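Got a structure for you, written out below as structure tokens; questions coming shortly.
Removed from the display is one protein chain of the complex; every other protein chain stays in position.
The first chain written gets the first letter, and so on, giving A and B; residue counts start at 1 in each chain.
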Amino acid sequence: MQIFRTLLLRLATTAVTLVGAAVIVFFVIRVVPGNPIAMMLPPGATEDDIRRLTALYGFDKSIPEQFVIWAGGVLSGDFGMSITARQPVLDLVLGRLPATLELSLMALVIAVFIGGVSALTGTRERGTRIEAAIDVSNGMALSVPDFLWGLILVLVFGVAFPIFHISGRITPSLDLPFATNFYLIESVIRLRFDLWLDLVSHMLLPALALAIPLAAIISQLLKQSLKETMHLDYVTLSRTKGYGETHVITREALPNAILPTLTLVGVQFTFLIGGTVIIERLFSYEGLGNMAIDAVINRDLPLIQGIVLLFALIFTGVNLAVDLLYAVLNPRLRHA
Amino acid sequence: MSFLTLEGLSARLKGTDHRLLRKVSLSVAAGEVRGLVGESGAGKSMIGKAILGILPRSVEIVAGSIVLDGVDLQSLSPRERRRKIGASCALIPQDPLTALNPSRRIAPQITDRLVDILGWERKRAEDRALELLGEVHIAEPERVLRSYPHELSGGMRQRILIASAFAAEPKLIVADEPTTALDVTVQKQILKLIGEMQRRHGTALLFVTHDLGVVSKVCQTLSVLYGGMVVEDSDVRSFFAAPGHAYSRALLAASPKYTDPDGSLTPVPDAVIEAVRQEVAAADRTWSHG
Partner (left out) sequence: MLDGRSLIKRRAGARLWLAGLWLGGLFAAALAAPLIAPQDPLAQDLFLGRMPPFWMAGAEPGYYLGTDSLGRDVLSRILYGARIAFLVAIVAGSLTCLIGAGLGLAAGFLRGWVDLAVSRLIDIWMAFPPVLFAILLIAVMGPGLFSIILAIVVIDWTRFARVVRAEAMAQGAMDYVASAEVAGRSRLSTMIVEILPNVLPTIVVLLTLEMGIAVIVEAILSFVNLSVSTDDPTWGGMIAEGRTSIHQAWWVIVFPLITLFLTVLSFSQLGEGLKDRFDPVLR
């Protein structure tokens, strides 16, 4: 019952956040000085052009009116038309979403893997030079954001040792048998491992750039809570049963150390998704973030609104999912 | 033939001259219950940890041997040593509230050693766990096995830890102040239970405690420690009749239950402490020369 009420409250705040985000996106674009229509049009457009476009996009109505119309549309799944692509915003956005999701999830998997392994190694080798080395590299990884790691990866693996692609999502000349835009997943389902490899060699560097800071955070937090757990009696007791260090760390300490890490990783994962915007640009990866920057440069207001709103939806969704996961994983909450 | 023999075991804080154990020698025969007594910092817990191979990383053994069941533990590889200890020894820890893993159910915490180390089938191990919970007088054992630790009381958890310690029929159990963290009322029951289980299974028991009262109730023999050194090794009856060492006498006089009920408690006199310190220092000198 308690957990149910907490959940409802959590859903309510999420809804408030989303509405707030929608309001802010809408008004930032309109309240800030400058005529959005004038921004949209190329130089040399006539008064008549402006008037026609203004009426077409409903900009001749009052701002609250415009908001009601737009919000009504959004709720019924109509995000308006993109000005540059002349297609429904929803179609465009949903078409790009899989690319960004695949990239983010791949980065998350890499981050969890690197962070997890280095935290476990650091715990096993606590007090040694190996742990000191892990601490130093974590510090470095956290000091510098994903954008710079991306640039460094481009230079090192794209130019100096050209083993991975530094541009695009897939080699353009390839025939794509895909029915959806989840290329990476579909290539596995269709057993087209040639395509899968091509995709991975395109995605690896951007995913790594996104993963480096998160991996360091996971490593730091997890190692710290693992080390705190290693002193506890049940860990010692497990040692007396004849188990080795690796088993003791993974089976006894890890399940208890993972919870505090999890909540923070949730927030950090939304930062990672936010990072895709610039990383996709850097690697010319055809995802949502790259489209967003194009939309901003082309002043495609409906498209910008749609993308920003979708990002907000993903962010709040991730946070909600982490909270739920936390409740499910924590036996004390589950039975409370 | 004793099951456990410590010969001149010496340990220190790694990289320093700070000695934690000084040539400790003692033995525990099969089925024997030996008390390990001393004030805090005397090294009694350290001995238990050394036997079970759970010394902190900052502590190193510099001399002496631990012979378990005729095998010198130091001669084994770390993995073999762990297996040997896991198969023949067990620990009853001090604090039942922290000695059970909060994120695992009770059943696997009792059965894991049986399945993973001794290679039992899971079903057999679970039947064994049920049977053991009965032995430690836990009602509704099926329900308890499915519970998480936080759903159970402290006394209940200590019973589970006792059951778990006896699960693999070890030859030796180290009980590390098993009642200190409990309420006084529960203490008595748990003490009784440990004695009962020990007699039923015939297990040797190394009982680490600062409480001579506990020793007089549970143990047959005892070793008195000061400064990481065994100052007296005796059987319980003759010890309580006439302690051999001055420090032991003082310790006994300082224990509430063994002084004259009308008389006041006598703290261990400074002179006695000074004398035993000198003894430790003397031992150190012979140690560094030999």
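Points to keep in mind about this one:
One rule holds for everything that comes next: a residue touches a chain if its C-beta (ideal position, glycine included) is under 8 Å from a C-beta of that chain, and two chains touch if they have at least 3 such contacts.
Please read these numbers as outputs of a predicted model, since none were measured by experiment.
Every shown chain that the unseen chain touches in the whole complex is listed here: A.
Here the missing chain is touched by one residue of A:109, A:136 or A:324, and it is A:136.
Considering the full assembly, A:289 is the residue among A:80, A:115, A:242 or A:289 that touches the omitted chain. In the full complex, chain A touches the omitted chain through residues 13, 16-18, 20-21, 24-25, 28-29, 32, 34, 39, 127-129, 131-132, 135-136, 139-140, 142-145, 147-148, 151-152, 154-155, 158-159, 267, 270, 273-278, 281-282, 289, 292-293, 296-297, 299, 304, 307-308, 311-312, 315-316, 319.
By definition in this document, only the chains that are shown with their structure count from here on.
Distance from the chain A centre to the chain B centre is 52 Å, each centre being the mean of its Cα atoms. Those residues of chain A lying in contact with chain B across their complex are 126-127, 232-234, 236-244, 247, 252, 255-256, 331-332, 335. Against chain A, the residues of chain B that register as touching in their complex are 52-54, 57, 78-79, 82-87, 89-91, 93-95, 98-104, 109, 112-113, 116-117, 148, 150-151, 161.
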